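On to chain A.
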Amino acid sequence: MRRWLPSPLLSASLLLMWLMLNQSLEPAHWLLGGALGVLAPLLSQPLQPHGHARIRRPLALFRLLWMAAIEIVRSCFNVTQIILLRRSADVNSQFIRVPLDLKSPHGLALLSCLINSTPGTVWVEILPDGHELLLHVFDLHDEAWWVHTIKTRYEQPIIEVFETPEPGGGRT
Partner candidate 1 sequence: MTVLPWLNHLIIVPVLLPLIVGALMIPINQKRHGLKFGLGLASGMLLWAVAVALLVLADGGYWPGGIGVYLAANWAAPFGIALVADRLSALMLVLTATIALAVLVFSARRWDRVGVSFHPLFQFLLMGLNGAFLTNDLFNLFVFFEVMLAASYGLVLHGYNLRRIQAGMQYIAVNLVASLVFLIGVSLIYAASGTLNIADLGARVALLGAQDAWLLQVGAAVLALAFLTKGAMWPLGFWLPTTYASASAPVGAMLVLMTKVGVYAVLRVWLAVFGEGAGAAEGFGFAALTLGGMATVLFGAIGMLASQDGGRMAGYGAIVSSGTLLAVIGHSGGAVLASGLYYLLGSTLAMAAFMLLIELTERIRPPGAALIAITMEAFAIEDKPEDPVGVGIPGTLAFLGLSFAACALVIAGMPPLAGFVAKFSLFHAMLAAAPEGVPATTWGLIGLMILAGLAAIIALMRLGVRTFWAAGAVTPPRLQFSEAVPVGALVILCVLLTVQAGTVFDYLDRTTAGLLRSGDYAARVLGEPPVLRAPGAEGAR
Partner candidate 2 sequence: MSGAESLPWWAAIPVALLLVLGGIVTLVGTLGLARLQSFYQRIHGPAISIALGAGCILLASMLYFTVMQSRLVIHELLISVFVLMTAPVVSMLIMRAAVYRDLRAAREMDPGNDAGNS
Partner candidate 3 sequence: MELVLAISVGVVFGAGIWLILRPRTFQLITGLLLMSYAVNLVIFAMGRLWVDKPPITPTPAIDPAQFADPLPQGLVLTAIVIGFATTALYLVMMIGARGLSGSDHVDGEEPRE
């Protein structure tokens, strides 16, 4: 099973994508989409050193995404406000460092997606010495608040989603 279907989730996503693209639920599309869903991950397997993500707790993931979505919309309006109303020089743009406990690459990826999708913050990189995340904040009021928010609102749930059974899992 593992051999032929390395990631059922990925395969399912591909099938779903196929059906959505063709906007059809005909059997032919199920068949073809299914075949592609199996084939594509298999063929791309050699180029996937980190394997595929295992979502341990889907519910936590949904909660996280919902929360992030709200945060994104909120930040959007913040940033809009700043762009429209403030003078550029008055904006306190800063780099900050956030020490991370999250190790799972997939978790880090999700974190990066959330942070980058949230206007006002841009992920730069994880500094190799000390596993700190270097972050750029558009309008920084309080560095400690930011570190705290990221660690509790984002990192913790992500660790839950990806790393609960054995920390560092998901790596091949």
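FYI, a residue touches a chain if its C-beta (ideal position, glycine included) is under 8 Å from a C-beta of that chain, and two chains touch if they have at least 3 such contacts; residues count from 1.
How these were chosen: all candidates are chains of the complex that A comes from, given by their letters.
Keep in mind it's a predicted model, so treat the numbers as computed, not measured.
Looking at 1, 2 or 3, the chain of this complex that touches chain A is the one numbered 2. By the touch criterion given at the top, residues 17, 20-21, 23, 72-73, 76, 79-80, 83-84, 88-89, 91, 93, 95, 97, 112-113, 115-125, 127, 134, 136, 138 of chain A touch candidate 2 in their complex.
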